[in-house]
Each structure stands twice: as structure tokens, then as C-alpha cells.
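Here it is: the structure, laid out below.
With one protein chain removed, the remaining protein chains of the complex are shown where they sit.
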Amino acid sequence: MLRSEKVDRNTLAQFVADDIEAGSFVNLGIGQPTLVSNYLTEEHDVTLHTENGMLGMGRAAEEAEVDVDLINAGKVPVTETPGAAFFHQADSFAIMRGGHLDVCVLGAFQVSATGDLANWHTGAEDAIPAVGGAMDLAIGAKRVFVMMNLFTRDGDIKLVSEATYPLTGVGCVSRVYTDHGIFELSDSGTVEVLALFGLSFEELTSKSDIEFVDATSK
Amino acid sequence: MLRSEKVDRNTLAQFVADDIEAGSFVNLGIGQPTLVSNYLTEEHDVTLHTENGMLGMGRAAEEAEVDVDLINAGKVPVTETPGAAFFHQADSFAIMRGGHLDVCVLGAFQVSATGDLANWHTGAEDAIPAVGGAMDLAIGAKRVFVMMNLFTRDGDIKLVSEATYPLTGVGCVSRVYTDHGIFELSDSGTVEVLALFGLSFEELTSKSDIEFVDATSK
Amino acid sequence: MTKIVDTAADAVANISDGSTVLMGGFGDAGQPMELIEALLESGAKDLTVVNNNAGQADAGLALLIKERRVNKIICSFPRQSDSWHFDEAYRAGEIELELVPQGNLAERLRAAGAGIGAFFTPTGYGTRLAEGKEVREINGRNYVLEYPIHGDVALIKAFQADEKGNLVYRKTARNFGPVMATAAKQTIVQVEEILPTGSLDPENIVTPSIYTDVMVPIETQSTELAARERAQGAK
Partner (left out) sequence: MTKIVDTAADAVANISDGSTVLMGGFGDAGQPMELIEALLESGAKDLTVVNNNAGQADAGLALLIKERRVNKIICSFPRQSDSWHFDEAYRAGEIELELVPQGNLAERLRAAGAGIGAFFTPTGYGTRLAEGKEVREINGRNYVLEYPIHGDVALIKAFQADEKGNLVYRKTARNFGPVMATAAKQTIVQVEEILPTGSLDPENIVTPSIYTDVMVPIETQSTELAARERAQGAK
């Protein structure tokens, strides 16, 4: 897929949703990945997991529905869907760590060509660290999708040969969805370019020493 | 305690029951230990655990009550008591392994002075082995009581300096209840003799090289 | 996504030779007898079976062993008064036995489902079942390192399901079902009754639908027993 303009977050969320197979069990990370839920239709029949202890999470609660005992991992009040199930933290993270989720969608500071993920810590040594479920999510699904902007505000590419930020997980990311393209990663470090948005293959390769393979015409 | 005659299994079961504190959570092994349940009164308020997945196990089921889905570890149909709870095998053995049971009562082939238990295998090399929950029970309670005859049919003492049968657990038995006496074990290997039945302290010491301490008058 | 099929034969149809099959049940309670019988009919062979026991009398797992379809069994208590088919196969050297203390068996299955690579357990330390295994003293207690048991397939019996695949069990028939459901690539469930999604209270689900792959409704004695219990409760 090729588009002449970069895509916005909602369009990207739609692309991610399109790539989730019907009947999947999915965890959507906090932030940009949450947008994906807007594009999951009934036909998708996707069951959402929230790591604080629930399968079958519904949409965000409306004001009259707010229940402090029913929240998502971002501590936002949510609803439950028919066929939901509650469980405790050890059981919830067993679902993730055990590889039972089909897809997990996460944000990132950086992703390396071999799928290393950096999304929990900027590396600033005076920052107060907080990790939450980030490292469990990173290794917690059959396929881990990342959604992020391809470039930092300073224009540095965030898909890198080797991450410079502290890692969240090693070799765990399958696919990266960005405003400028979609990338399929592999253990070998060769990156398949599935889509480019407002960026040519040549422009991409000029910005990185990663070995890209052009698969945009597939 | 001193008695001139050896005691029968029911009397011994009564002694064990008397030593179980009110409100305790208890697992009674298959065989002789099961007799203890006959002497647990309402005042005892003991909650029985069965390792196949239940706390609050009741008495054996009468014929009209038999339910194939409600059995004990010996596969005998039982009943449930008010306040019972069912759980799966990993949770059930977590209760044991985690040291949450107050008392576990087991049978034995041999017990060593330091509390090593042998109760799962006679050592006969052609025997088909079977261990079940024996090794989990051995290490599965704050206090592990053993009930057994003090002597084999051949007259060999079963409370030994070192077990010759294959071990079930190391240093796990707290107290041994036998037809000829009751013994409190310690890590040091010194055995406190709490009671003797139809056996004098001298007769006992003559049959073993264990260091016994006479506490029968306590 | 959970598939609902009509017959036990359909449910076990894709179990291939050489599979590791986790079988629920402790004695008869929770034993997925109809699924095991269908597996027998299917002809699948060279199986590794994980079960607490090694078959009783002339039914289910015992017959699989009798017909030499099981190369290896991982269990805690093979020897029973009516385990004659296992006994014979074992003495003939025609079945391999891995004897595992019951709690380690449950925990190894749980570890497989929970993505744990290995764990130190106190159970079995200093015994012949720990011979050759890595041991370690941690905070003054001795432990043995044990590894997960993964299954290709789990055959379990539940009491009720909803159409989505959430499961609840009945009394001590729960036993190995929930842990085995998490430990296999494919979990096949025989269940007394399949209710519309939304019928089971989300607080009471024991096995969430994510673990259930195939369900077949089969009424057994458990349904009658539950009805008897309800009738007594209503008195």
C-alpha cells in the first residue's frame, strides 16, 4: 500500500483493526492503541483483555455507568460485555505471559529492526521510573503490534537498528504501524515495508541503515 | 502419659484429635489417619482439606448421597459442609505447599529421628510405583503428624535413626503417634517421648540407637 | 474463538499420532470419558498422556493403554487395584512412565499455561523422584527445579459453558480441568450444557473463554446429580 500523504491516528487505528482476525483476543495498550477499539466492529468479534483482571471489556463507561470497581489498565471506568470474565492479577498476567492473547497493541519510543521494544523509560536518569504492565505486555501475545509516529519531533527515525532507550522487551514486536508506513519485523533484522504514507522507499532507506525490503506493492 | 497396655487405632485417633487446636485446617491422609475425623467434634471446629480440590469436606456420603463429582483423595464419595470451597489442583496444592494447613496426618512405613518420612514405596524394585499427593502432603502443613504401629510384624522398630525405605520427604514430620507411644521429633535428632503404652522407657531405648528424652511425666 | 461441535468424534477428529494429550479427571470425577472413548475410536496412536492416574478397569484411558496407543504416561498415581491394563503394559516394558508428585504435576501444568520457564518446588526434594534434577537451597529450604508440561491437546470435562466458551465445573470434578485448559495448544471440552452467552456470572467463571477451543455438549450423570441437588436445596 502506498499513499501520498501521511495518515492520521484514526486511519492508522483502522489499519490495525483491519489486521486483527475475527474472534481474536486482544489487549490494547494505553494511549494511541486505545483508538483501535473504535474500529473493531461486531463482525470482528474481538474480545478485549485488560491486564487488571478482565476479559470481555466493553467501551468506556458513560457518566451514569461509572463504576469505580470496573476500570481498565489506564484506570478509566469501562463497561463489561456479555460473556465477560473477571480474574485476579496472577491469572490475568498468566494469560499474557502464557502467550494466549492473539494480539497486543502498544505504543513505543523506539523499536529495533529485530523487534526490541523501548516504551517504558526515556533513559533520563533523574526520571522517576514506572513500568506497570509494559514488560508483560511486550512479551504477552502471539503477535505484538506497535503504533507510533515514525519520526521524533526532531526528525529522528524511531525504527532503529539498535534501540538507544532502555528496553521493555527483546525481539518481541511483530509489526509496526506508523503515520509514514507499516513494517513487518523479523528475527533476522530485515524489515519488510508493507505500506508507505507520504514517504518514498528511497527516502525511507536514506534515513536508516536497516535493511528494508519493499513489499508495498503486495 | 503412661499406659500399661498398647492402645488401639481408635484411641490413638482420639489422642491425635485432642492435639489438634480448635479452628485448625487439617488434611487427613488415606488409611489410619482417616479415623481421626471420627473424633473431631463440633467444638474442634476443624476444616478438612482434601487435596483433590476442596476445603470443608464433610463425612463420607451415605448411599443416597453418593455424588461421583464429590469425592475425597481416596476417591471415596463424601459430603460438603457449610462454608466449603472448591478449587482446582494447582490452587489446592498451593494451599499445601505454601504451608497454610495447620496439621497434616499421615501414615508411614518409617520415620527417622530427624523427621524424614518414608510412606510411598517399600523399596521393592519390581513394584509399580505410585506417589499421588504423598510428597506434597509430607511438606504440606505447619505440623505433620504420623500415625503408625511402632513395630513391624517382624518386631523391627519403625522410628529409626535413618530411614532405609525410599523417602517421601526430608525432615518434615513433627510428631509420631503409635500404638506404643507418642514421639516429638526435632531437627537435632533427639526424640522427646511424650507417651508410652505397654512399653517402658528402658525397653524403648534398648530397641533403638536414637537419643530419646523421657517426657512421659510432663 | 470457540467452536461447538455435535459429537465427541468431531471434537477429537484432528488429534494426530504422537500428540501429547492432557486428560482431566481425578478418578472418575471430571474425567472426560466420552472424549477419551472418541479418541480410542479415532485410532490416534503413539500418544503421550498426562493424567493423574493411568486408567481404571476396562474403560477410557485403560483401553487406550491396553491397545498400546500410549507410548508414555506422565502421572502421579498409576498403580490402583483396577489398573491392570497399565500394570501389564508397564511390566512388559511397553509403556514409559514419568512419575510426578501430584502437586508438581498440577504446578507444571500451571507453569506451562502461565509462561513460566521452570520453578523451584520443595515437593520431592531428597527423594528418588528428584534424582538427577537440579536442586537449590533458597532461604534455608531445599528445592527441586521442575519444568512445565505443555500439551498439544487437553481433553477436559466441564459442567456448564456459555456459547463463548466460558466454563464452570462441578464440585471436586474441577480438579485438573482449569490448569490443563491453560497448558495445551488446543483445549477440547465436553460439557453438560451450553448456555447462551451472558448466562454465566462473570464473577464465577473458572475457565475464561480464551482457553476453550472446541466444545461438545454431552450429558452425563453430573446433570442428574446437579438436578437432585437443586431439588434437595428447594425442599
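Going by the order they are written in, the chains are A, B and C; count residues from 1 in each one.
In this text, contacts are C-beta pairs under 8 Å (C-beta built on N, C-alpha and C of every residue); 3 or more make two chains touch, one makes a residue touch a chain.
Keep in mind the model is a prediction, meaning the values are calculated, not measured.
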item: Of B:L2, B:A84, B:I128 or B:A215, the one touching the omitted chain in the full complex; value: B:A84
item: Identified contact with the non-displayed chain, of A:L70, A:L101, A:A141 or A:L204; value: A:L70
item: Omitted-chain contact residue, chosen from A:G31, A:P166 or A:G198; value: A:P166
item: Subunit B, residues in touch with the chain not shown (by the definition above); value: 22-25, 45, 47, 49, 54-56, 80, 82-87, 90, 93-101, 139
item: Residues in subunit A touching the chain absent from view; value: 50-54, 67-72, 75, 80, 86-90, 92-94, 96-97, 116, 121, 127-136, 139-140, 166-170
item: Absent chain, residues of subunit C that touch it; value: 107, 111, 114-122, 136, 138-139, 141, 143, 147, 168-171, 201-204
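The rule is short, and it goes like this: only the chains that are shown with their structure count from here on.
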item: Greatest separation from subunit C - chain, by CA centre; value: A
item: Centroid spacing, where centroids are CA-atom means, of subunit A and subunit C in whole angstrom; value: 35
item: Subunit A residues counted as touching two or more neighbouring chains; value: none
item: In subunit C, residues with contacts to at least two other chains; value: 110
